[in-house]
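This structure is in structure tokens; I'll ask about it shortly.
One chain of protein is taken out of this complex; the other chains stay put.
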Amino acid sequence: MKLFLKKISALFIVFVALAMLMSFGSLYFLRHSSFYKSSFLVNQVPQDNFDYVILGASDGLTTLNTKVIDSVLSIEGLNLSMDDTSLSSHYLMLQHFLAEGKQTKYCILVSSASGFDTYTNTLNNNDYRFLMYTNRAYVTEYYKQFPDTRAKILYYSKWMPQLGVSYYNAELFYPSLMSLLKPEKRNHFDDKGNFTYPVLNKTNQEITEFKAVSVEFSNPYVARIMTLCNENNIELICYFPPHESKKAIIKSSEYHFINHSSTLTNTAYFYDEIHVNHVGRQLSSLNFAETFRTYKTND
Amino acid sequence: MRNFIFKVILFSILIVVSFLYLYSKRSNPLVDNFTTHNNNYEIINLGNSHGANIKYRDNKGKRFQRAGNTLYYDLQNYKYLQEHLVDNAMVIIPVSYFSFGLDENRTDYIDPNAFVNYYYMFLPSSSIYNYSFKKNIQVYLNKVKENYHSVIDERFFLVEKKVNDSLSLEEKLEHHAKMRSETHKIMAEYSDPEKNVIYLSALIEDIIKNGHQPVLLTMPYADHYNSKFSEAWLDEHYYQYMNKIIDTYQVPYLNYSVDERISTNDSLFSNSDHLNDKGRIYFSDILFEDLRKIQVLNQ
Amino acid sequence: MLFNSIDFAIFLPIVFALYWLLTRYPLRAQNSLLVIASYVFYGWWDWRFLSLILFSTVVDYCIGVYLNKLSDDRKRKYLLWTSIGVNIGLLMFFKYFNFFVDNFVTAFTFFGAAIKPTSLNIILPVGISFYTFQTLSYTIDVYKRKLEPTHDFIQFSAFVSFFPQLVAGPIERATSLLPQFTMKRKFDKIQAADGMRQILWGLFKKIIVADNCAKYVNVIFENYETMSGSSLMLGAVLFAFQIYGDFSGYSDIGIGTARLFGFNLMQNFAFPYFSRDIAEFWRRWHISLSTWFRDYVYIPLGGSKGSILFQIRNVFVIFLVSGFWHGANWTFIVWGAINALLFLPLLIGKRNRVHKDIVAKDSSLPSFFDFVKILMTFILTCIAWVFFRSDTISDAYHYLAKMINISAFDYPIELQTYVYVFLVFFVIMEWLGRRQQYAIEKTLINYPRFFRWSFYYAITMIIFLYGGETQNFIYFQF
Partner (left out) sequence: MLFNSIDFAVFLPIVFALYWLLAKYPLRAQNSLLVIASYVFYGWWDWRFLSLILFSTIVDYSIGLALNKTSEDKKRKRLLWTSIVVNIGLLMFFKYFGFFVDNFVTAFTFFGAEIQPNNLNIILPVGISFYTFQTLSYTIDVYKRKLEPTQDFIQFATFVSFFPQLVAGPIERAKHLLPQFEVKRHFDSNFAMSGVYLIIWGLFKKVVVADNCAFFVNQIFNGSSSYSSAELVLGAVLFGFQIYGDFSGYSDIAIGVARLFGFSLMVNFSFPYFSRNIAEFWRRWHISLSTWFRDYVYIPLGGSRGNKSKQIRNVLIVFLVSGFWHGANWTYIIWGAIHAMLFLPLLIFKRNRTYVDQYTITYKQLPKIVTTFLLVTLAWIFFRADTATHAINYIIDICRFESLSVVTFYKNGKSLLFSVIIVVSILVMLAFEFKSVQKHQKEVILSPYMAIFIAILITFMGVFKNPSDFIYFQF
């Protein structure tokens, strides 16, 4: 029995050591790649001061094109949205942005009307993209707060990285192998962090009526993002992207907001119910630039 | 027995041949400068890196200076080059503020034998200061190694980090002057100035004996550099010895250190104590003008 | 005179030629040539050391002769102890005097009395621990009547001062080396070629493996506070390679040169890093020293007879003394103690004789569990080496403590790729040659001559072109 236990422990130790080595290696190469927004921000964004930064999920990613806004207002912007995430991940991205010693005057928080209200205490699908920075306190604290098993796996990856890297092997291990060869490759976003959906042959008809959705900003993360912005004297602006059927109604609230939820009134601009396509993006970016100009002037 | 010795000898010949091949592979610019002469010179100058400020218009004049050179080796270089000079040729001897404080083999370098090993390659063994046969072999081996690595292993030459030159030229010179002056002050007190005086006097006596014309010279420095040296310091470490030699040998002496035509104009300097190309041309014209006056005087 | 210096490169051929010219003359000529050559070799450092070695030779020669004459026991024991007293006394004075003074002072200041120590600046004569142990082994063997003392002083001094193994061992046993001086040596081409090959491999180990690692090890050990955990680990591993390359390189050059002159010295290193447990490691590391301690300290103390407690005491004594022999510093003693602690569980579990044969004798790869054992032993020895290398015990402790934290997973410091390449090549060659006396003794035997020559040519060129800055041999301080 002793021999069996010795053999088993030898096998187990070597396996764990090898797996740990490989996963640390893959996290290391991910840290030096720009495949995901978290390491893109560290490796491919030389400037340190920005006029505005866009935080959002897939809607933030595809609605505002910072290049258009920058050319119109001749300012410097960066799109840090990540698809399939929620306000909690935007808070984490803001922490990550500040931890890199970068500064911005404005922070554009993009979310649908319901996103500002509903809050589910679960890990988002793409929150694993911060795993390569587990050695930073704010990332592990973020993973620690969620009860579900995926969050636990990511939290314990601080010491046993193979937990996270093998659970998300398709999303972390293989991109790290690829970024070993091409470190500057980005995952579907351009050098300013924007992405757009193609123009499908959608019907071209007017949208006449929108369903009203009231917004109270009850998601606790809005307040947390607000406090973080105030600490670093950043001006927070909540932006409601164009929606094909819903119109956001905001009663008076202490947050600055730009409500463009019903500005695009033709289905031809929409890729699907909540995402605009390439043409829609051009229009909403120009609209946003105009309204954003008024903010810029009065301060 | 004989067979064994034969094999050993054959093997060592093989090694020696490959060494000679590698040795001959790449010539050394400094050594070539001192060894290849296609005509006799009318005017030459010795000295250290400051000696590079002189630019000759035709192949009648040539620079025989070397970065960080010492007065002892100025003497030996002159002895080595004297038969290549036309009679009553002019020999310019630039002397820097710190020249009197240096020891013969520049043992103040980090790698004590880094300075002298170039001289092993062409100067006769009698003129090398505490010459050692072992050291000579070492130098040849290092040269072989250097040639090999420069051909095979580019990484051997460390690429210096690009200093972010956001500083203006003026700030750069100021910063450089502060750093250089401190090291030069240390060098000035490194070893016994008396023996350097002896070497300089021997050099001048040789030049006069051969019927050549010695000219002592102090190179122009930027005001930033000059301002770091107090009058008292200069007298004690520099002018005290220079005046003694000038009086004893009545040697013509040109002092451009604080010449307002050059020192005040920052655009002429590549760093606080070396001229850039534009500066060299401008300074050489002035120098040749003054030299012609001296030559007329002597005739 | 360092083995990897140009002086030796000139000195060796001259002595070689003279030596084999004298074969026609009687034996004494060759031996006296050897003595002169060895004294020139040893005097190259500092001629004043010569007086020391001469004194030690004369004393032990006379004791040897008298021991043989006398027969009553009390006198013989008395003579033996004088020899031990002289040799150990010399060693103690030159090597450990300052150490005892300093500790004596610190002990006293600890109790409040400040004493001004008069520590003389004694330069440690090179190789003193090696030849004192060698002469000591001679007198003890003669005392135990295992050996007839020589009556030819030249022969004895040649034995003591035989230059290939004078400065850093292997510590030859009189019973094995002295007889070789009595016979006439005939030149044997194969043995000479083998000697040249061993010298070449020793130089490779010393210049390429040891010196290149030394460059980084010094950097890491000097400023270990600022280094990441993984660089500290890398530093420990590199030092393990450095000390092995340095010391076994020296032994190989020594054995190789001895073979050129027709002498056979014992194997000092049998690939210790492929051993599967600490007991085997100590049967393969510095064999001459460990066997010396076993024969002249462990067995007289009762060895493995007696109760288990008795054995543990003997083991501790052996390890501490051999640690202390390495240098006058607490770190070496702690290094010995750690090795003793690692050795004890094997001794208690009666498993210290388990791994006698060569690793993976028949297969070309070790079995997986052997591989894990080899890895574990290597890691343990590296941890012990940290104490061996650090200047003070607290340095070593902080070094190890700093190794185990999250930064252990960062990227270690940047090494030039050719260092990795040569280390991997070195490990492969050692593995292929693990059944032989040294790594490349027979690995290339059945290859065509052209291939063998190009291999030696490549190794020689690599030695010249990729050698690290010449560091002197670590073992010279012992």
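For clarity, chains are labelled A, B and C in written order, and residue numbers in each chain start from 1.
Rule of thumb we're sticking to: contacts are C-beta pairs under 8 Å (C-beta built on N, C-alpha and C of every residue); 3 or more make two chains touch, one makes a residue touch a chain.
These figures come from a predicted structure and were not determined experimentally.
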Counting contacts across the entire complex, name the shown chains the missing chain touches. A, C
Which residue, A:43, A:169 or A:267, contacts the hidden chain when the whole complex is considered? A:169
Given C:182, C:367, C:392 or C:454, the residue that touches the chain left out of view is C:367
Spell out the interface residues on chain C facing the chain that's missing from view. 367-369
Where chain A meets the left-out chain, the residues are 1, 3-4, 7-8, 11, 14-15, 18-19, 22, 162, 165-167, 169-170, 173-174
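Definition applied: only the chains that are shown with their structure count from here on.
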Chain A and chain C, separation of their C-alpha mean positions in angstrom: 62
Identify all positions of chain A at which a residue touches two or more other chains, and write them in rising order. none
Of all residues in chain B, those that touch chain C in their complex: 1, 3-4, 7-8, 11, 14-15, 18-19, 134, 137-138, 141, 144-145, 148-149, 153, 155
Seen from chain A, its contact residues with chain C in the complex are 6-7, 10-11, 13-14, 24, 28, 135
Taking the complex as given, what residues does chain C use to touch chain B? 6-7, 20, 187, 189, 192-193, 196, 416, 418, 453, 456-457, 460-461, 464-465
